[in-house]
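These notes concern the structure reproduced below.
Shown here: the complex without one of its protein chains, the others still in place.
Presenting chain A:
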Amino acid sequence: MTIQEIQEEIISDFSVMGSWEDKYEYIIQLGKELPLISEEFKTPDNLIKGCQSRVWLHTELKDGKLFFTGDSDAVITKGLVSLMIYVLSGHTPQEIAAAEIYFIDAIGLSSHLSPTRSNGLLSMLKQMKLYAIAYQAKINQQ
């Protein structure tokens, strides 16, 4: 699936959830279930400092595609990190750099991407894009 198709799938999943509890229970479940990152990658270098919750991001390039793993100490943020990774991981740097991320807004969690929230998710998205641009530049040089 393309990045856009994955986002549409998530939006469609969320659209059937009636109450705020359903939505948050789903995100919390994602946050609890996913073993997102190996402990060896939870290094200060991989830490994206947000004001309220900490987010770690690890990036690897395999066969021309970028793969992300991540984690957070806040479970709602962790759930959203896993969604973000689900959307962007496994695509080429070019696709990631060019991607427009709109699903967070569409599922009614836009506050998580507002700078005032400073929960690390916005910083993580920026970091993912920066990695993509950097890898793209590297690929272009080869």
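Note that a residue touches a chain if its C-beta (ideal position, glycine included) is under 8 Å from a C-beta of that chain, and two chains touch if they have at least 3 such contacts; residues count from 1.
Everything below uses one rule, namely that contacts and distances are computed from a predicted model.
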Among "TldD/PmbA family protein", "Cysteine desulfurase", "Formate dehydrogenase subunit gamma" or "ABC transporter domain-containing protein", UniProt-listed name of the chain not shown: "Cysteine desulfurase"
Selected residue (touches chain absent from view) among A:V75, A:I101 or A:I133: A:V75
Sole contact to the chain not displayed, among A:Y24, A:F67 or A:Y102: A:Y24
Residues of chain A in contact with the chain not shown: 20-21, 24-25, 28, 51-54, 73-77, 119
